[in-house]
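Input: one structure, supplied below.
As you look at this complex, bear in mind that one protein chain is not there, while each of the others sits in place.
Moving on to chain A:
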Amino acid sequence: MTLHTFLTTSALALTMATAAAAQQTLVYCSEGSPEGFDPALYTSGTTFDAAGQAVYARLVEFKTGTTEVIPGLAESYDISEDGKTYTFHLRPGIKFQTTDFFTPTRDMTADDVIFSFMRQLDPENPFHDASGGTFEYFNAMSMPDLIESIEKVDDLTVAFKLTRPEAPFIANMAMDFASIMSKEYADQLLDAGTPDMLNQQPLGAGPFAFVAYQKDAVIRYRKHEGFYREGLPKLDNLIFAITPDASVRYQKLKAGECHVMPFPNPADVAAMKSEDGITVQEQEGLNVGYMAYNTQQPPFDNPKVRRALNMAMDKQAIIDVVFQGSGEIAKNPIPPTMWSYNDAVEDDAYDPEAAKAMLEAEGVTDLSMKVWAMPVQRPYNPNARRMAELIQADFEKVGVKAEIVSYEWGEYLDRSKDVDRDGAVLLGWTGDNGDPDNFLATLLSCDGVGGANRSQWCYQPFEDLIQKAKTLPTQADRAKLYEEAQVIFKEQAPWATIAHSKVFMPMRDEVQGYKVHPLGLHIFTEVSLEN
């Protein structure tokens, strides 16, 4: 080290130490750049971390580290007897952030809530097309069909009238697309002729106020002094240092250039755990990796054939090789951390001999099939090609020849939806809102055939249960129906459920109060740094 570098580094360290004593600044080595700062326009977790969770707040929120929905900007809500009207009672005195580009003159009211949703719902709203108008989550959660009207009862009360009872509606309100924006700020942007700035300079009522973004490099935030949760956030400054490469994130964490990093390489986790000064938190992810048969094509239209193939699959080997231990065998289509998970369901045990006999009993001999391997890496499937190879070898043992096919990701998603698709598709799902409906109805309902339901499976007894569960008001009643639905799913086996992955979050020892979020969000509201 040269003298100059030494002196500079020492001076920096001294300055940082002095600054740290007065100000708590946490550096988070994020995995990528946000696509923008309007959480309603995007669907990626990276954008939700940088915009939805840091800057904005919602009427209801997920309790940190869980999928339990708790009051947020609304201190309470009522549901009408017919389950079609949700009335939210807003907390008085909610402050929007004061920044270099906006100073609010009033507290949050029902007008802000109505604006936040109408800009997505109403094509005539001046902000509907301001930044391209692709409100994908709002559309994907069927909000345009579901919301009949949004009415201001008084300044602090707002009523959502729905076209049908929809129990997951409350969980949807905790999602990032439901972030509440300041109408006053939006009006200012509109007057200035720059409505697209809503996507570039975000302003909300969340824990941190946006300071600056240098594209692909750094995002800076500072504490929102008027945040509605007493004593929070604990940090004075939050910095996202955008670091796309996982190995480099690890080096930065080791060197103390960042305090927290997401998405470590599975191969690095063991080394991180033994590293001085680094703690690795872990939790089961809210996801499932599966292989979907095309249940409309023989012989996969026969549940016994599907179950036989499931029995031929050595899932433990897949967990060991593909997930390198960072996963667990999936037996249900929803993850174990989700309410209504039916632990009583028994998985089809790995038994190649029995599988072979079962196939022969069903008259299936010399079966050739395709196994589709995703071209991308996902938490629910870190290496689809390797997984497909293991499945191919397992199927070979029971006399089934499997050919592995793959396509470019867009093509893969498109072709795998096809009802006439040839072969079984490896895919998966990460939950959006912690509601079982988000897995069971999205991925296995009759409506999803030819779309997100890659098994093309429409089975009325299952369908009746999940549709009824949507309309019941209490979680306990809904859970019973979902538990039954999982039993039917296992009997019918439209998928081979393969794995739920674990999520690892390495961080420096001085980071206190961080909780891994099951929805994959990275939230720093309750985090502090130990001096």
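Keep in mind that, in the parts below, contacts are C-beta pairs under 8 Å (C-beta built on N, C-alpha and C of every residue); 3 or more make two chains touch, one makes a residue touch a chain; residues count from 1.
In this section, contacts and distances are computed from a predicted model.
According to its UniProt record, the chain left out of view corresponds to "ABC transporter permease subunit" among "ABC transporter permease subunit", "Succinate dehydrogenase", "5-oxoprolinase subunit PxpB" or "tRNA threonylcarbamoyladenosine biosynthesis protein TsaE". Taking the complete complex into account, A:I242 is the one of A:I242, A:M311, A:L465 or A:L481 that touches the chain left out. Within the whole complex, the absent chain has one touching residue among A:L146, A:V218 or A:V321, and that is A:V218. Shown as candidates are A:E136, A:D154, A:D422 or A:D477; the residue that touches the absent chain is A:E136. Touch with the chain omitted from the figure is made, among A:D343, A:E411, A:D464 or A:D509, by A:E411. By the touch rule set out above, chain A reaches the unshown chain at residues 1, 4-5, 8, 11-12, 15-16, 19, 27, 33, 35-36, 41, 43, 131-134, 136, 139-140, 196, 199-200, 212, 214-218, 220, 239, 241-245, 247-248, 251-252, 254-255, 257, 407-411, 413-414, 417, 427-429, 442, 451-452.
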